[in-house]
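The structure that follows is given in the form of structure tokens.
A single protein chain has been removed from this complex, and every other one stays in its place.
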Amino acid sequence: MSEFRTVAQFEDVPENALLGVELDGVSIVLANSDGEILALHNECTHEEFPLSDGEIINGQVECLLHGARFDLRTGAAKALPAVRPVKSYECRVEDGTIQVRL
Amino acid sequence: MPKNETVTDLGLDEYKYDFRTEDAPVFKAEKGLSEELVRQISAHKEEPEWMLEFRLKALEIFYSKPMPDWGGNLSTLNLDEIYFYLRPQDEMQRSWDDVPESIKETFERLGIPEAERKILAGVGAQFESEMVYHSLKEEWQEQGIIFESIEDGLKKYPELFREHFATIVPPADNKYAALNSAVWSGGSFVYIPKGVKVDIPLQAYFRVNAEQMGQFERTLIIVEEGAEAQYIEGCTAPVYTTESFHSGVIEIIIKKNARFRYTTIQNWSNNMYNLVTQRAMVHENANMEWVDGNLGSKLTMKYPSCFLVGEGAHGEILSIAYAGDGQHQDTGGKVVHAAPHTTSLIISKSISKGTGRSSYRGLCKVYEGAVGAKSNVECDALLLNETSRTDTYPYIEIDESEASIGHEASVSKVGEEQLFYLESRGLSTEQAMTMVVRGFIEPIAKELPLEYAIELNRLIELQMEGSVG
Partner (left out) sequence: MADGIMTRPETVGGPELLAERRKAAWEEYQSLPMPTRKSEEWRYTDLSKLNPESFERMEAVDRSSEPVASDDLPGAIREILAGDSARSGTLVELDATIARLELASEAVAAGVVFAPIAQIAEQRPELIENFLFSSDVAPMERKLWALHVAALSGGYVLFVPQGVHVENPVHIIHWLSRSGAMLSTHSLIIVERGAEVTVIDEFMSDDLDGDSLSLNGVEVFGGDGALVNYLALQRFGSGVKHFSMQHANTPRDCTLNSFNISLGADLSRCDVTSHLLGPGSDSEMLALWFGGRDQRFDFHTLQHHAAPNAHSDLLFKGALTDKAESVFRGMIRVDKDAQLTDAYQTNRNLLLSPDSKATTLPSLEIAADDVKCSHGATVGQVDEHQLFYLTSRGLTREQAERLLVFGFFGEVLARMPVDSVRDRMTDAIERKIEIR
């Protein structure tokens, strides 16, 4: 089981914001949904556009390009044209830092 | 029973668009698009806050997206000259005298009943069909079937509506979906409960006619598990309208084991830009059929789609396109296989006459994991004149090795031998051509309800006149 690694500071992701980070070459998007930080793979499963360019709506992230939506917690596809879920990563906040486990 | 409103001759220019109602502020319809207009629309419909926000956000998305650089020629479409919202009453104030002669003649030739002619010309209220609608409505209500205008759908079934609305076609999907999402008005809301099988096709023109010619209609259809139904909109007779831009969005959700067919026949007048996004999400073992007839308009861009997301789902698109002089039909279909053992079929038949141009544009996408997916696409184009044009642009993206995908297209003209044979049996060249064309579209025409098929045949006959020589 791999370890939790720090990818950002808690202040870097304010309420309702998205932030794209990289860990070991993997592109990850961090989302602050009602104070909780969640992490997903930063690539829409429709046409590979970065989800970090989109916006958070009601616990989902909406892709800027065609409006596809994914559940922030599970990564499940919630609106077409996405049909495949996006990978979700374990994420926690410790001592003000955001840590993700790949 | 609502009264049959008689249409009086109103001077179109000065009076038409100024209106006063008792409880609402003066509404003055204006050309062009603006945030103000969107707010007015939402206020008029007394929509909840979330819908207003949705519309405003969609407007922003519309402004931010570029015009597509593929498809038909949209350069002469001037959005500043278009009325984006006319209240239903406004739309009715047109005079029969203003309808072009050629349209009136066509009605005559096609044998369209008097009352219907006025509807098609956007000129009157359809009394007879209202009656039919009301009696069917009672029957349906008992079964729990919902068939309302989209505005009433939002008002009466807010949770159901919100759960599904814009999940199939989000505003950001494409520029014209964004536009529709901002200014949508009119359309249908349909809900078929679990296991219910509706044997009479739901017809758009049964509903109160005001919204039927909506330029920016929005339709949401939910078919629950095991249910079955059919929906028909449009008609083969030419629809005359002063408005020249139609951008609709149709979202359909078909749940497990359900079956649904959506039939559209469009014969908009030749000044119309017709851009429509039609999409269905098909769940496990469910079945979806699009039957799409595109006969009119100056330019149509329409690609009914099936997203096959449940195992064993099946999607079919049967498309007929007729492009006469000066027309461009850019149509086709899309299928997305996102689950195992899904199947799809696209059959497209197009006819180009005079300087008409028909283009097939399609997508077949198979995601990895869609094991056992099978898809077949067949597009055939018939060219009737030297000046006619046709194109085929399929996109086939296959990411699953255990899938079987086939695509075939052919282009030809009416064969000399065929004509010779028919003429030697006493048919005139024109009659022979008509027979060949009818035979060409027969595989799809036979899927149409009888009255449409008859009208379609008559229409072809009409179009074939003067096609020779």
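Note that the chains take the letters A and B in the order they are written out, and that residue 1 is the start of every chain.
Just so we're on the same page, contacts are C-beta pairs under 8 Å (C-beta built on N, C-alpha and C of every residue); 3 or more make two chains touch, one makes a residue touch a chain.
Remember, predicted model here, so these are calculated numbers, not experimental data.
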Tell me the shown chains the invisible chain touches, ordered by label.
B
Sole contact to the chain not displayed, among B:413, B:438 or B:458:
B:413
Identify the residue among B:383, B:422, B:444 or B:460 that touches the chain left out of the display.
B:383
Would you write out the residues of chain B that touch the absent chain, in ascending order?
70, 368, 381, 383-413
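The rule is short, and it goes like this: only the chains that are shown with their structure count from here on.
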In their shared complex, at which residues does chain A touch chain B?
62-69, 78-81, 83-84
Contact residues on chain B for chain A in the complex?
61, 166-174, 279, 281, 307, 309, 336, 338, 367
